[in-house]
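Here the complex is missing a single protein chain, while all its other protein chains stay put.
Note that the chains are named A and B in the order they appear, and that numbering of residues resets to 1 at the start of each chain.
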Amino acid sequence: MFSFIVRRLAVAVPTLLILIILSFMLMFAAPGGPFLSERPPPQQVLDNLNAKYGLDQPYLKQIFDYVVNVVFYFDFGPSFQYRDRTVNDVIAQGFPVTLTYGFWSFVVALIVGIGLGIAAAIKHNTWLDYLAVGVSIGAEMLPNFILAPILLLTFTLALGWLPGGGWNGGEWQYMVMPIIALSTSYMASIARITRASMIEVMNSNFIRTAKAKGLPMRTVIFRHALKPSLLPILSFIGPAFVAMVTGSFVVDSFFSTGGIGVFFVNAAFNRDYAVMMGLTILVGSMTIIFSLIVDILYAWIDPKIRY
Amino acid sequence: MTMQSVAGDVSGAEVIEGRSLWQDAKRRFLKNKAAVVSAFVFLFLCIFAFFGQFLSQYDRETIDFTLMGANAYKGVPSFETGHYFGVDSDGRDLYARTVQGLRISIMIGIVGSLVAGIVGTLYGATAGYLGGRVDGIMMRTVDVLMSIPFMFVLILMLVMFGRSITILFIGVGLISWLDMSRIVRGQTLSIKNKEFVEAAVAIGVSPAKIILRHIVPNLIGVVVVYMSLLVPTMILTESFISFLGLGVQEPNTSLGALLNRGAGALQSGVTTWQFYFPLTVFIVLLFALFFIGDGLRDALDPKDR
Partner (left out) sequence: MTIRTTLLTGTASALIALAGAAYADGHATHPVTGDALASEQVFTYRVLDDFPSIDPQLIEDVEGSAVARDLFEGLMNEDAQGNVIPGVATGFEVSDDGLVYTFTLRDNAMWSDGVKVTAQHFVDGIRRAADPATASDYAWYLEVTGIVNAGAVTGGDMPVEELGVRAIDDATLEITIDAPRSYFPQTATFPTLFPARLDVIAEHGDNWMDPENIVVNGAYTLSEYTPQERLTRVRNEMYWNNDATILDEVTALIINDENAALTRYFAGELNMTDVPAGQFPRLSEEYPTQAISFPNSCSYYYLFNHVSGPEAIQDVRVRQALSLAVDRGVIVDSVLAGGQREAYTFTHWAIPGWETPDIEIANLTQEERNARAAELMAEAGYGSDNPLELEIIYNTSDSHAAIAVAIGQMWKQTLGVETTLANQEWGTYLDTRGEQNYEIARAGWCADYAEPSTYLDLLTTESSYNDGRYSNAEVDALMQEAKTTEDPLALYQQVETIAAEEAAIIPIYHYASVRMMSENLKNWPTENLLQNWYSRDLYIAASE
């Protein structure tokens, strides 16, 4: 097990390096640059800007300098779009926000999703099952750029219960709508996966045996059926967790939470290469770490798996 | 007897075995009522998408300048004016636009999953069949690609190569082939030790041919199931791209683009039909696709008892 973890982490380093090089190549290929505007600055101003940000260097040197700065100084460079801030500032400011609401969305999606899935599976082919399936398909299919304005119109304008946006240091009122908007579709997916695998497990021999022994239903479900039926969810929640804690463009731009989700789109639009790179590395390393964690969890839940 | 014909015989035998598998699957699919109904609904939507425009006197792009900006009271949905779904805020017939948007969305869903299916299958089958170091490198590459934030890449692609429907098709498809390749590789590993493959190897059939003629046909079940589940995802991805303003070019539209504009109308609270008509079509389409995918999975899943 230990050597497996070490091996996986060793692969992570070249993976990240390739990721950096790939992203750099995409950036160099994109038309336009970070300093273009409707009134393009005169050439000497552009030259000054390019010199200041090192964009006048040969491509290889840019990549090399970047890697050196990241590895040795943990410095991701200045943002090209926000002149007063560095990429470290941008991430340090926005990541805690998305981490907070993303984490809670994850918890909500997991609890509600698994609960709904189990309920539907136990009451298989009853109205509760159909309702749960219907709701979760609907929820999975509803794009959150439609859900977000509906939430806003309902909770802020019509009912006046919740503030329409902002973060305010993470007070709960400000988190409710982002969490609903973000968790809904994940919750629906989790519910569907849970339901399907739970139905399968409930029909398996060992559960039949447990039931035949006269164990109470609750014990059967939580002691015996739950753990094996969670296996298929594991491979789903690894990537989902990363996607949720790195935020959502729609949530951040509709609810002005100040999270980093908004940069995944805006950095590409503004050609803010430095921020793009920082986010790519952030997401890339989190993906690597969480897929490792998922694999370890697999081994823990299913003793048959050995690495 | 030439080598080819032996290979042909081998694959021929496979087809016969496959046919009974397919018949089995068909029987199971037909027993699933939701799936069958959905298949009919989907068929109806396809007919609607490709021939619906002939029911209307209007086309998707002509602006009626007398209705422009006045659609709140003059452009309401009505059979009398022939604007069945009303007009949008630019004074264009919403029925014609919905028909055309549905067509694009269906095409993106299907073409996108085909791209994902083909690329993912070939890649996964190759890696799985060749095994060893090649497999290792190919699968590590997938790992690397999986850790790239893909919405980024899609946006960059649309930015770099200009916005065209083809790029959108390819880009949306390329996002999803990674999962596909992993699943296919796993299946390939179990197939490649079967007798018919070993037989083909023994008589010296080239690896490329083995993969295409012997491995891939045996993966069709898994691939079809996965692809059918991908279709709604593709449509949702396109709708997000349209939300960002990077979707299809005007005067063409897609369900996502229509929904996005409709959501604006919903907030202003007047011309809400701009939201409800596309939304209804969108939801019906996605539900139908979902149940079809579900039905196919139940029918083709080898684990199914």
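We take it that a residue touches a chain if its C-beta (ideal position, glycine included) is under 8 Å from a C-beta of that chain, and two chains touch if they have at least 3 such contacts.
The shown structure was predicted, so the numbers you read here are calculated from the model rather than taken from an experiment.
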item	value
Listed residues A:Gln57, A:Thr156 or A:Ser204, member touching the removed chain	A:Thr156
Option from B:Thr62, B:Ser78 or B:Ser190 whose C-beta touches the chain left out	B:Thr62
Residues from chain A at the interface with the omitted partner, ascending	30-33, 35-42, 44-45, 47-49, 51-52, 78, 81-86, 90, 93-94, 148-149, 152-153, 156-157, 160, 163-167, 252-259, 262, 269-271
Touch residues of chain B, complete complex, unshown partner	61-63, 65, 68-70, 72, 89-92, 158-159, 162-163, 244-246, 249-251, 261, 263-264, 267-268, 270
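Simple rule for what comes next: only the chains that are shown with their structure count from here on.
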item	value
Geometric centre distance via CA averages, chain B-chain A, whole Å	24
Touching residues on chain A, where the partner in the complex is chain B	11, 15, 18-19, 22-23, 26-27, 29-32, 137-138, 141, 143, 145-146, 149-150, 153, 239, 246, 249-250, 264-265, 268-269, 276, 279-280, 283-285, 287-288, 291
Interface residues, chain B side, partner chain A - complex	140, 143-144, 146-149, 151-153, 155-156, 159-160, 232, 236, 239-240, 243-244, 256, 259-260, 263, 266-267, 279, 282-283, 286-287, 290
